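Since the structure comes first, as structure tokens, the remarks are kept for the end.
One protein chain omitted, others in place.
What follows is chain A.
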Amino acid sequence: MSISETDRGLHRWSPHLACSSAGDFEMVAAVAARSGEQMQFMLLFSRQGKLRLQKWYVPLSDKEKKKITRELVQTVLARKPKMCSFLEWRDLKIVYKRYASLYFCCAIEDQDNELITLEIIHRYVELLDKYFGSVCELDIIFNFEKAYFILDEFLLGGEAQETSKKNVLKAIEQADLLQEPRHEYFNVPVY
């Protein structure tokens, strides 16, 4: 197993990290050769390219995910402000939109409707906004697990599960109430 120079730093203390031998492109292509109608992944990243959320709906190794993330982030950040929200990348369609300092980026397949994907992204932002009250990047950084919980209440397996904003928020609220207060790790330090 060869570790590239850049990887060495990260994997310094875990030589057992398994790397997939299959080429990333082949994997993505193999995954993409299906019905052609699925969201493959969603990434949130800052203008400096720092990843804030990653949700993968297709099985890929860590190494492949990192490679895809790196390349895609670079590609999207290189786009100029007035450009189209859609781009073709490998054999996927990428739909992205920038909200303040965060880029929301979805990879969809051939048959998917780009415009409705933009609406899905927008709906997710609205949910975050409602939940956190005027959401900003810091909210998502410090409460990343909440961002995931909200996403998982809105999308399931890459598809929208609930089309009513109100219902999604209600469900999150109810789930939050179930959290055992002693183990609430928001504000109470636990030693």
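General observations
One rule holds in what follows: a residue touches a chain if its C-beta (ideal position, glycine included) is under 8 Å from a C-beta of that chain, and two chains touch if they have at least 3 such contacts; residues count from 1.
Everything below uses one rule, namely that contacts and distances are computed from a predicted model.
UniProt lists the omitted chain of the complex under the protein name "AP-1 complex subunit gamma" (options: "AP-1 complex subunit gamma", "Two-component response regulator", "Large ribosomal subunit protein bL19m" or "Exocyst subunit Exo70 family protein"). One chain is missing from the display, and on chain A it is touched by residues 9-11, 13-14, 16-17, 20, 34-35, 37-38, 51-54, 56-57, 59-62, 66, 80, 82-88, 111, 113-116, 118-120, 123, 141-142, 144-145, 148-149, 152-153, 156-157, 159-167, 171, 174-175, 178-180, 182-191.
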